[in-house]
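Before I ask anything, here is the structure I am working with.
A protein chain is absent from this complex, but the other protein chains hold their places.
Chain nomenclature is as follows: A, B and C, assigned in order of appearance, with residue numbering initiated at 1 for each chain independently.
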Amino acid sequence: MWLTRPLRERSTQLFLGVLFAALIVVTALHLLMPQDSALYVSSYTVTLLGKYLCYALLAVAVDLVWGYLGILSLGHGAFFALGGYAMGMYLMRQIGDRGVYGDPLLPDFMVFLNWQELPWYWLGFDMAWFAFIMVLLAPGLLALVFGFLAFRSRVTGVYLSIITQALTFALMLAFFRNEMGFGGNNGLTDFKDLLGFDLRTDATRLGLFLATGIALAIGYVVCRGIVTSKLGRVSVACRDAEARTRFLGYRVERVQLFVFVVSAMLAGVAGALYVPQVGIINPSEFSPLFSIEVVVWVALGGRATLYGAVIGAILVNYGKTVFTGIMPDAWLFALGGLFVLVTVFLPKGIAGLLFTRKKTKDEPTTPAQEATA
Amino acid sequence: MSIKKHVKLGLSALALSISFNSVAAEDPIKVGILHSLSGTMAISESTLKDTMLMLIEKQNEAGGVLGRQLEPVVVDPASNWPLFAEKARELLAKEEVDVIFGNWTSVSRKSVLPVVEELNGLLFYPVQYEGEESSENVFYTGAAPNQQAIPAVDYLMNDIGVERWVLAGTDYVYPRTTNKILETYLKDKGVAADDIMINYTPFGHSNWQAIVSDIKTFGNAGKKTAVVSTINGDANVPFYRELGNQGIDAADIPVVAFSVGEQELSGIDTGPLVGHLAAWNYFMSVDNDANYDFIDAWVEYTGNEEAVTNDPMEAHYIGFNMYIEAVKKAGTADVDAVKDAIIGVSVPNLTGGYATMMPNHHITKPVLIGEIQDNGQFSVVWETPSTVAGDAWSDFLPGSKDLISDWRKPLFCGNFNVVSGTCGGKSEVAAE
Amino acid sequence: MSILQELTNRDQVFEFLTPEVSPVDVRHGPILYLEDVSVSFDGFKAINNLNLTIDDGELRCIIGPNGAGKTTMMDIITGKTRPDTGSVWFGSRHNLLTKSEPDIASLGIGRKFQKPTVFEALTVFENLELAMAADKRVFPTLTAVMKPEYRGRIDEVLEMIGLKDLRSAPAGILSHGQKQWLEIGMLLMQRPRLLLVDEPVAGMTEQEMERTAELLTSLAGKQSVVVVEHDMGFVRSIARQVTVLHQGSVLAEGTMDQVSNDPEVIKVYLGEEA
Partner (left out) sequence: MGIYRLLSHLLLACCLLWPGLALAQVEDTEAQQLLTALADSSFSEKKTVINRIAGSGDDRARYWLESFGANKLGRIEDSGQFIIVLSNRGRNWTVEDALTKENLGEISRRDIDTIRVNNALRNELEGILSVIDLKSPNEDQRLSAARALKGSVSGTLAERLPTLIDEEQSADVQAALTEALAIYQVEEQGDITAVATLSGSLNSEARAALQQAMRSDDPALAAAATKAMESIEQKLKLNRAAETLYFGLSLGSVLVLAAIGLAITFGVMGVINMAHGELIMLGAYTTWGMQQLLPGQPGLALMLSIPAGFLVSALAGIAIERTVIQHLKGRPLETLLATFGVSLILQQLVRTVISPLNRTVITPDWMSGSVMINEALSLTLNRLYVIGFALVVFAGLMLIMRKTRLGLDVRAVTQNRAMARSMGIKATKVDILTFGLGSGVAGLAGVALSQITNVGPNLGQSYIIDSFMVVVFGGVGNLWGTLLAGLSLGTINQLLEPWAGAVLAKILVLVLIILFIQKRPRGLFPQKGRAAEG
C-alpha cells in the first residue's frame, strides 16, 4: 500500500523517530520538571514550538508541489489562512453568549457593526465535525478550481507563480473588507475553548502541541507516500519534461491537480492547528510576503527532500524569534540575505549539505529545464 | 490664567511626591514595552518605545518609585499580530514584568488582550481607538470615540455650520465603528440620510482621484460640507495631495482627521493642507509650560531639533505617571493592588489640565480641534470647556448602549447591562 | 472536475494493465492516414494538404530538406499541433484530431523526439517503468506496485537497448547516444502499434547506428514504424518505402531507388545532399 511504503524507508523512520523523540522529551520536561529548574519547558515555549511545527507542516506542503512537481506556489499562505479561518470560525461560534455583548449567535464584531443575522457561510461552524471538514475542504476546493483552470490551460512556471501570488493578494484584500463578515483587519480572536477544552489551560496547549506534532508526522508520511509511489516519479517527470510525460500517456494536468490539492489541504490543516495556538487569525496571513517567506524556508532546508522543508521552517522561525528580540533592525537584513545566499550559493539547501549522496533522484535537474517554463 | 495655576499645582504635587521616597533599594520594577520596532507599524510605534524609555530614565533619575528603580524590557512584535500575543506572553510569563505599555493597532490589542487577562497583567494602551471594550487588565489612555469624533462633529456642526457629511475611512474596525457611531449621532441630530456619504478604502490606498471627485460633487449640493476622515497612515498623503490638486481647500470643504498627527504631517508637504482640521487630545503646539518642558526633554533625548511630539506620546506620558502614582498609592507594584489603586488617580496632562482614571479604565481628556499650519503643526481653534470622560461603550450603537463598565467592587464588571442587570460575557466565564 | 470522478470509481483502481494491444481496427486498410492536412503558422504554410497512408506493420522512412514539415507532421499525429484543415485517422476507428496527447499515446502511438528527452532526474529503470504500458490515470498510478513480470519486461528492454548495467544510474548522466537508446526503449515499453521516430541516429556512432537499424527493422511487422531521418546512409540501410516531403506536401513516394532517381527529388533535395 502506498501509504505504508514510506514506513519501511530508512529516512522516514529516522525523521519520525526524531520527531516523536522531540515530542516526548518536551512533554516530559514540561510536566515532570519543577517550574524553577533550568530544564523546565514553560507552556510559553511549548506553544512556540507548536507554532514552529505548524509552519513545518506548511513548508512540507509547499515542498511537495515545488520540489516534486516544479510548481512554485507563492500563494500557499492562502490555503494556510483558509484552514485557519475555518478553525477560527468554529472557535468563534464556540464562544456562544460569552462574548462581550452576550449575543448567543453573533460574534462580537458582527454585533457592534450591527449585523442582524449570521451570514449563511457561518452556518454549521458551530459543529466541530463540519468545521474540521471545512478545514480540508475550503483550501482543497480553492486549489481544485484554481488548479483546474490553471493546469488545464497549461499555465506553468513563472506565470503560475505570479498568478498564485495574485490569488492570495486578492484574497487578502477581500478578507480585509469588513463586509465579508470575517472580522476584517481585526480578524477572529479572543477564542475561549476547543472541543470543550479551555484554550487558556496549559494542558490544552500541550495537547495542541502534540496534535500538531502528530499532524506533521502524518502529513510527512502522506507526502513521502506520494513521492515514493509511481505517481511521485510521474510528478518528477512532469517537473522535468512535461511534454514527454504527455506522450507517455499521462494526464499531466491531472497529476498536477491531484498533488496541488493534497498540498493545499495539508496547508489548511497546518493553518487550523496554528490558529488556536497563536490565538488570532487575520488577513495578514494571506499576504504574499508570508507565502514567499515559506518558499524560502523550503529553499533553505533543501527542496525536494521534505525533511529539508521541516528543518528550514524551524530554523528560520527560531532565528526570527531570537533576532526580533535582540536586534530588530538586523532581522530583515538577515532574512533578505538568507534569500540571496541560499538561492545563489546553496541551491540544494542544508539538506543538500548534509546528505549529498542520498536520493540523487529527487534533486531538481539542470536549470535549463526549469527555465523553459 | 487658571490653567497655568493648575499646571503649577500639578507639577508641584508631582515634584513633592517624587521628592520623598525611601532609599531602600529593592529589585527593580520591570516595565514591558510592547511596540513594533520593525515592519509596517515601526513608523509610529518606535517613537512610543523611545518615549517610554525617556520617561523611565527621568523617573529613575528622580529616584524611581518606592525606592525601586524601573527597568524597561523592550521586545519587538514586528508588526505581526500573532507575534504580539507571543511577545506579550513572553513579557508576562518569562520576563515577569509588572506592567506593559504598548500596542498601536486595534488588531494587535485584540490579539494581546486574552493573554494579558489570562496571565493577569497590566496593559496601558496609548492610542485612540474604537471603544466597545473594557478589560479588567487594560487601561485605555487614548481617546474613545466620544473623546474625539463626537466633539469634532459638534464643532463642525455648531461653529462651522456643516450640514452635509462625508465619512471617509480606511476599511478596518476603528473607522467602521467610529463612522457607525457618527452616523447614528448625526441622524439623531436630524441630518438626513442622503446628506451623509460613507466611503471605505483599503490600507495604503493611493489612487484617490475618483473618491475625491465624488466628494467634490457631493459637496456642491449647496449645503456646507465637511469630510470626517478616519483614513489611516500612509493613505493620507495621496489623499491630501489629491484634495489639493482638485482644488478643494479647507475653506470650501474642511477635512477633519482623527488619525493625522504631527508625525504623519512630517511626511507631507503641508502647503496645500493649511486650514484642514484634526481632532486630538493633545497638540505639540499647545501653549503650555508643561508641554514646552516635555518637548524640550524629547528634543534633548532624541538629539533631533526637528523631533515632533504627538497625542499617543502624551497618552503614554499620562499613563506612565498614573501608574507611578498608583504604585505609590498602593505602596506596591503588585498587579491587583495597582489595579484597585489606580482608579481615581489623576495626574496633570500636557495641555494644562488633569487626567483622571475612571472606573471604566478610560481617562478624562480635553478635546482639541486644530488647524493644519504650513509648518506641519496644528493651531488650536477650539477646545472643550472641560475634560471629557472616556466612554467604553458607545451610547450610539444598538449593541452597546445599555452597557456600562465599572471595575470597582461590588459591580466589578466590564460590560454590565443596565437593562437586564446582568454582567455579560467575559466575567461570566471568570465566574464559571 | 474529472479528478472527482476518479475519486469515485475506485473499482478501476486495482485492474492494473490495459490490454496489451490497443483496439485499433485495421481490418480494412491502413493503420494511419492523413488526408488533405494543412497547417500554417502565422502565414507560413508548414503543412500543405498532405496525404499520407501507413499500412499496418510497415516500416516507412520520411525524408526531406529542413522545413519540409517532417516534425510538424509528427506533432499533428501526436496531437501536439492541431491542423487547420484535413483529417487524421488511426486505424479506421480513431479520429486523432479529437484526441489529446495522452489519449493518442495510450491508443498506441509512441513518439521519439528529435532532441532526446528522457527524465534525467530518474534512473534508467524508472524511465522505463514510467513508459510501461499501464493504467496511467492518477489513482492507479498512485497505488501501482512493481510486480515481477513488469521487472521482467523492463529487463528485457534493458537488454535490448544495452543499458542493463546502467539500470539504476540517473538518466542525466547518459551519453547522447545512450539517451537516444533509452528513449527508444521507452517507446518499446509502451507497446505501441505505431512508432514515430524522429532522427533516431543523430549523434550515434557507426555501431550504434547499425544496432538501431536492426532494432527498427526487427520491430517492423509487429508494429508500424515511421522514421524521419536525414542520414541517407541509414535510410538506405533500413528503408523499404520512402516518402519525400517538400514544402509541407508529399513530393515523391516509393522505394529508395525510385525516389532517388526521381528528377523532382534530385532537384529539390538530393541536389543539396550530394
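The rule we apply is simple: a residue touches a chain if its C-beta (ideal position, glycine included) is under 8 Å from a C-beta of that chain, and two chains touch if they have at least 3 such contacts.
What you see is a predicted model, and the numbers here were worked out from it, not measured in a lab.
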item: Visible chains in contact with the missing one; value: A, B
item: Touch with the omitted chain, as defined above, among A:Thr12, A:Thr47, A:Gln165 or A:Thr228; value: A:Gln165
item: Contacting the left-out chain in the complete assembly, out of B:Pro28, B:Gly63 or B:Gly275; value: B:Gly275
item: Residue in contact with the excluded chain [from B:Leu119, B:Ala337 or B:Val380]; value: B:Val380
item: Chain B residues that touch the omitted chain in the full complex; value: 38, 40, 42-43, 46, 159-160, 171, 199-202, 204-207, 209-211, 213-214, 216-217, 219-223, 234, 237-238, 241-242, 244-247, 250-251, 254, 263, 266-269, 271-272, 274-275, 287, 289, 292, 295-296, 299, 305-306, 371, 373-375, 377, 379-382
item: Touching residues on chain A - with respect to the absent chain; value: 72, 146, 149-150, 152-159, 161-163, 165-167, 169-170, 173-174, 176-177, 242, 288-289, 292, 295-296, 299, 329, 332-333, 335-340, 342-344, 347, 367-368, 370-373
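We take it that only the chains that are shown with their structure count from here on.
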item: Most distant chain from chain B, judged by the mean position of its C-alpha atoms; value: C
item: Middle chain, criterion being Cα centroid separation; value: A
item: Computed distance of Cα centres, chain C from chain B, in Å; value: 75
item: Chain centre separation (chain A, chain B; CA means) in Å; value: 37
item: Chain A and chain C: spacing of chain centres that average the CA atoms, whole Å; value: 43
item: Two or more partner chains touched - positions in chain C; value: none
item: Where chain A touches two or more other chains at once, by residue number; value: none
item: Chain B - residues contacting chain A, complex; value: 37-38, 42, 75-78, 80-83, 85-86, 89-90, 93-94, 105-107, 110-111, 113-115, 118, 132-133, 171-173, 176-177, 180, 200, 202-203, 397-400, 403, 414-415, 417, 422, 424-426, 428-429
item: Complex contact set, residues of chain A against chain B; value: 42-44, 47-48, 51, 97-103, 108-109, 111-114, 173, 176-178, 184-187, 189-192, 200, 278-280, 282, 284, 324-325, 328-329, 331-332
item: Parts of chain C lying in touch with chain A, wherever the complex brings them together; value: 1-3, 6, 78, 80, 100-102, 105-106, 110-111, 113, 117-123, 126, 129-131, 136-138, 141-144, 170, 172, 186, 190
